[in-house]
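With one protein chain held back, the other chains of the complex are shown just where they sit.
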Amino acid sequence: LFDLEKIAASSTMHGNVAIPLIRELTRMVAESSPGADAYVHWGATSQDIVDSGLVLQLRDVLDLTRNSLANLSGVLAGIVREHASTVMAGRTWLQHATPTTFGLKIAGALDALLRHEERLAEMTPRVLVLQFGGAAGTLASLGEGGEDVASALAEQLKLQLPDVPWHSQRDRLVEVGGFYAGLTSTIGKLVSDFALLMQTEIAELAEPHGKERGGSSTMPHKRNPVLTAAILSEAVRVPGLHSTLLTAAMVQQHERGLTGWQTEWATLPELCVTAHGVLEAAGTLAAQITVDTEAIGANLGRTRGFLLAESVSMELARVLGRAEAHALVQRVLQAAEARSVDLATALRADAEVAGYLSGPDIDRLMDPGNYLGSTAAMVRRVLQRYDAREHLGGR
Amino acid sequence: LFDLEKIAASSTMHGNVAIPLIRELTRMVAESSPGADAYVHWGATSQDIVDSGLVLQLRDVLDLTRNSLANLSGVLAGIVREHASTVMAGRTWLQHATPTTFGLKIAGALDALLRHEERLAEMTPRVLVLQFGGAAGTLASLGEGGEDVASALAEQLKLQLPDVPWHSQRDRLVEVGGFYAGLTSTIGKLVSDFALLMQTEIAELAEPHGKERGGSSTMPHKRNPVLTAAILSEAVRVPGLHSTLLTAAMVQQHERGLTGWQTEWATLPELCVTAHGVLEAAGTLAAQITVDTEAIGANLGRTRGFLLAESVSMELARVLGRAEAHALVQRVLQAAEARSVDLATALRADAEVAGYLSGPDIDRLMDPGNYLGSTAAMVRRVLQRYDAREHLGGR
Amino acid sequence: LFDLEKIAASSTMHGNVAIPLIRELTRMVAESSPGADAYVHWGATSQDIVDSGLVLQLRDVLDLTRNSLANLSGVLAGIVREHASTVMAGRTWLQHATPTTFGLKIAGALDALLRHEERLAEMTPRVLVLQFGGAAGTLASLGEGGEDVASALAEQLKLQLPDVPWHSQRDRLVEVGGFYAGLTSTIGKLVSDFALLMQTEIAELAEPHGKERGGSSTMPHKRNPVLTAAILSEAVRVPGLHSTLLTAAMVQQHERGLTGWQTEWATLPELCVTAHGVLEAAGTLAAQITVDTEAIGANLGRTRGFLLAESVSMELARVLGRAEAHALVQRVLQAAEARSVDLATALRADAEVAGYLSGPDIDRLMDPGNYLGSTAAMVRRVLQRYDAREHLGGR
Partner (left out) sequence: LFDLEKIAASSTMHGNVAIPLIRELTRMVAESSPGADAYVHWGATSQDIVDSGLVLQLRDVLDLTRNSLANLSGVLAGIVREHASTVMAGRTWLQHATPTTFGLKIAGALDALLRHEERLAEMTPRVLVLQFGGAAGTLASLGEGGEDVASALAEQLKLQLPDVPWHSQRDRLVEVGGFYAGLTSTIGKLVSDFALLMQTEIAELAEPHGKERGGSSTMPHKRNPVLTAAILSEAVRVPGLHSTLLTAAMVQQHERGLTGWQTEWATLPELCVTAHGVLEAAGTLAAQITVDTEAIGANLGRTRGFLLAESVSMELARVLGRAEAHALVQRVLQAAEARSVDLATALRADAEVAGYLSGPDIDRLMDPGNYLGSTAAMVRRVLQRYDAREHLGGR
């Protein structure tokens, strides 16, 4: 309906886009309904128009995000189910620790995403509210009729009517930014782990490569994880944008501020679009990612069984106590290291150990699949929560 | 019970405070219950200890914050009631706009604080959860007994049991940081408005001054708003600390990270303490602040009635339409400015206006108290919500 | 020369814009110089292309900024000269303190801008360097010829040749971001003071208003300082963008990173353009701003002479010592406040004061223009530095 470039050009003079828009609208109404044009914008101020428009856009983006979040959760739930028993090196401090499963690893991310779904559900009704207060937020120019007009407008736009205008109270918008910053950080953690597992020396995961995708301009062998890189590079932009909202847009002076409001115009849409893009791309990546279970198994053996040192130590602790058992196993590990043998061999060769553990005992303790503790129960609980929420129409 | 300096010194070597603490605890248990020392820390990893300790501290600080937030809301509700009819210049773009009331101004802040109370209530159960997962988050060293021990421990500490350990999923902590960043920003807006209203040329509000408080080291007449300054200067530190959590602490690698966790140690406690201090101080300031209704009234007259231009314009719009009325009033304003008279005088002197408005009409339109629109209804709604929540034991 | 949309679309697959660009270029070279196409991109990697292109753009923006910075400094130097003797209330803690001049106020900003000019001059040669290292930064594919090709390319592009490629060492770019963040913060302080001085109750400065500029959509009397608002609202976006560079783009892994580089693409150009726009707009605003010396004089009298309390106190201190004089003046101030008279009157009425100060003494001490200390010397020094730099061709 509108000549957007003309409105944009004119907005520089007026300080916002509403004034030229209203002028155009008034002209159009005058043409179609002579007389009605006298009532265009009655009661409202520019910020009522711009803010309510923003809320309508937020309603759309939050809808999209709810769906994409459900999609990512669904893809991850699938991975959790498929790899609930895929034993993998658990890594702490970037070092092999004790075994875990790929399913449990992803269940941790799913668990966090289910919390983000909760936060989104709680936040949405707080955010989707009308802005309509007039010049100083009192609806003065509508006299006695302010309440009725506000209600009718809220109903028309299918937005909630807030108790007071929020021209200079922007906590709702910061909550939106904070939600997306938290969500993209969770995705950043997930995909950052993917990236680490894609390293040449680890290679447990890979991004699929098509004819063109991920090639190098100069190295013929290169398969760059381009989608992984794109997600990680965009996710990290969200906190800086959110920081701008917090430091610059929350303190808007008096009834309507001199600054801050305009800061939102460039910041919040970019934040939402970037974060939602990261979410969508994460869904695509998770659905495409290939899992090399052979490499996972091979890497489990990299430490010559050392990552099961705790397994042996805790078994011995039943007899020796935790501290003494810890010390004994450390001694055996040093022997294994000195002689460049694996832990099982060193255990079998140790006289003191022989007093407590038989050969079959050692074999059992050295099987990573036997040292998973509550892994299955944990995975089950997360999946149950996922399924329950599905059942409730969460998706 | 513990020699904290010794533990602190030793923690450098070990990379965290838990290892030397556990050593001391084990020694103490060995003395008091020989044999039981073998079971100290069984199943746990250092991070289980440090994180669960953090959650216990968070429980305390969130409790304190709930009370202080209720206190600030209560003080503000009192101001809203007292000044529901204190007519004040509404200010937009740092310029006088149309009248409002001091009560409505504060009601905006109260409205935001009630939303922060909601957010706190929603967040609390998500955050107050046990951390207990062992080396790689599988509780492997407890074999079949992991679930039972975890449940018993959660019950003992009166914390919820999460579905999976959250060693490297830190969204709960970022939510805490985000809550406080939002809350302090709302307080920052409130107190920033106070500061603007305390300026020498405006002087509608003042911070009380005791014998010593707020004096200058060199200027005998000076009454510096020191508490206002302290609140504003501290509030702005919270977003930077929250930004550190978002950018540095959310991406912790694999099962337990190499970095990020330690970043939280210095950041999250400082964030909570700073933000809570800001909240408490805001409660004190709001309770002490003095309101100069005479100055408020005097300032209302500063624009020679220009801030009621809209009042006249909207009255004329009923006859002339919005655009034509706007133009007519602008012409009268220019005349008033050229002749340095007030708007009422210029309106009375204008022939065209005389066709629409009588002298008494102009008097009525020039009374700021007659141009408050829905102010009373808005204030009433916010206070009703405040009272309802009080009734529900919100405080 | 290029079909940018086609290249953009293709860049998603490849992870950067260089690969499709090179393909197009190769095709074009093959057409115009058959055989030469075999040598297109020889030795280079995609990042060499994108980074060197970025540096060429930075050269342009830094040039523009040098000019705009000189322009703003020039405008401010003009204000300093014009208002070197315009006595104005000095304000601390947002309260009247002691007199200053508008010239000295602006000289403080000019002084800071001259430092920013220094920083820009120091930074520029560090930043304007070629990127050319090939796949892993070794120029391996050029064999023995790497140095010669690199030198020739640097000469061609008129860029300095760095000692090593800087594919994953991005301190130069962060320095650019930091420069602009500092510069916009200085401008933010300047224009924030302007905004405070434009408040309805102070009104010492004003933004010019044209027929359309700064009007309100609903209030006929409104003159919103729209350029002031635009500058302040944009300036505050720069720190968040700079924070993204610091937290996300400085740690690029190994020889060329998986992430961070792409983060720069969206962040650094936006940062430069936003900051440069703020600088230009500040030059425009400073050149247009109107100074109401009458209002400045009237505001000086707002405290009934209290802002000269120090003047009296320091005069008395010559006889009584600083502490006793401070106490005496505070007593007189209380009397003045209690009786609602000005400080001069209260001083004349005080018996103890009469022992030290005559009526003419009091008159002299109560003239703000007599209590400016080193103001003139300070202003002179800053202008001398400005002029010296002009002489050296700084502009």
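Per-chain residue numbering starts at 1, and chain names A, B and C are given in the order in which the chains are listed.
Everything below uses one rule, namely that a contact is a pair of C-beta atoms (placed from the backbone, for glycine too) under 8 Å apart; a residue touches a chain by one contact, two chains touch by 3 or more.
Computed from a predicted model, the values in this text were never measured in an experiment.
K.L.:
I'm checking contacts with the chain that's been left out. Which of C:K189, C:H209, C:R302 or C:R331 qualifies?
P.N.:
The missing chain is touched by C:K189.
K.L.:
For a quick check of understanding: of C:A136, C:A349 or C:M366, which residue touches the chain that isn't displayed?
P.N.:
That would be C:A136, which touches the missing chain.
K.L.:
Considering the complete complex, identify which of C:R302, C:R322, C:R348 or C:R389 is in touch with the unshown chain.
P.N.:
That would be C:R322, which touches the missing chain.
K.L.:
Would you indicate which residue among C:E24, C:E175 or C:D361 is in contact with the undisplayed chain?
P.N.:
C:E175
K.L.:
Decide which residue listed in C:G78, C:P208, C:G301 or C:G373 touches the omitted chain of the complex.
P.N.:
C:G373
K.L.:
If the missing chain were put back, which residues of chain B would it touch?
P.N.:
10, 13-15, 18-19, 22, 41, 44-46, 134-135, 141, 195, 210, 212-219, 224-226, 228-230, 232-234, 236-237, 239-241, 243-244, 247-248, 258-263, 266-267
K.L.:
Could I get the residues of chain C that touch the absent chain, sorted low to high?
P.N.:
On the chain C side, contact with the omitted chain comes from 26, 37-42, 45, 90-94, 97-100, 104-105, 107-109, 111-112, 115-116, 118-119, 122, 126, 134-143, 146-147, 150, 162-169, 171-172, 174-175, 178, 181-182, 185-186, 188-189, 192-193, 196, 236, 239-240, 242-243, 246-247, 250-258, 310-311, 314, 317, 320-323, 371-375, 377-379, 381-382, 385.
K.L.:
Under the stated touch rule, tell me which residues of chain A contact the chain that is not displayed.
P.N.:
Counting only chain A, the missing chain is touched by 89, 91-98, 195-196, 198-202, 216, 218-225, 229, 243, 247-248, 299, 302-303, 306-307, 309-310, 313, 326, 329-330, 333, 343.
Note that in this section only the chains that are shown with their structure count from here on.
K.L.:
In whole angstrom, what separates the CA-based centres of chain B and chain C?
P.N.:
Chain centroid spacing, chain B to chain C, equals 30 Å.
K.L.:
Measuring from the mean C-alpha position of chain A to the mean C-alpha position of chain B, what distance in angstrom results?
P.N.:
The computed centroid separation for chain A versus chain B comes out at 25 Å.
K.L.:
Quick check: what residues of chain B touch more than one other chain, meaning two or more?
P.N.:
As it turns out, chain B has residues touching two or more other chains at 91-94, 97-98, 196, 243, 247, 310.
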